[in-house]
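The complex is shown incomplete by one protein chain, all other protein chains being positioned as in the whole.
== chain A ==
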């Protein structure tokens, strides 16, 4: 913490109280968001519970999952973690686009930053250990295979 404050002093040359407040807020806010984010592999659905103020519960049938990603950005590489993303073919509430506010980001993407949990047609589970991400991916792929939706033929 002191280190971060020192960096701010180094960059800006003085302590800006607003910056400190934003920083402390984000340091407190992120663990809360993390602790309120739950995912579980259910019998028929992938269950997602998330949200601190705006709550969201999502049940994704395995049959409609289209694509599974495992991604690592440069920080993930350094920390040895990976994020697992799952996409279905819905337009994921982009129809009722909300304006972003301090407490909620609109459904969809915020400037390419990876949101935690369900947003748009994507469920993103960040911060998994690389090995756990692979294991979870395999479990989900297995589930997809066991629960193929009847009418999801590609037509090719």
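The definition used in the following text is that a residue touches a chain if its C-beta (ideal position, glycine included) is under 8 Å from a C-beta of that chain, and two chains touch if they have at least 3 such contacts; residues count from 1.
As a working rule, contacts and distances are computed from a predicted model.
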From "Potassium-transporting ATPase KdpC subunit", "Bifunctional protein PyrR", "YdbS-like PH domain-containing protein" or "Sulfate transport system permease protein CysT", the hidden chain's UniProt protein name: "YdbS-like PH domain-containing protein"
Omitted-chain contact residue, chosen from A:4, A:27, A:52 or A:89: A:89
Chain A residues that touch the omitted chain in the full complex: 66-74, 76-77, 87-89, 121-122, 137, 141, 144-145, 148, 150, 152-156
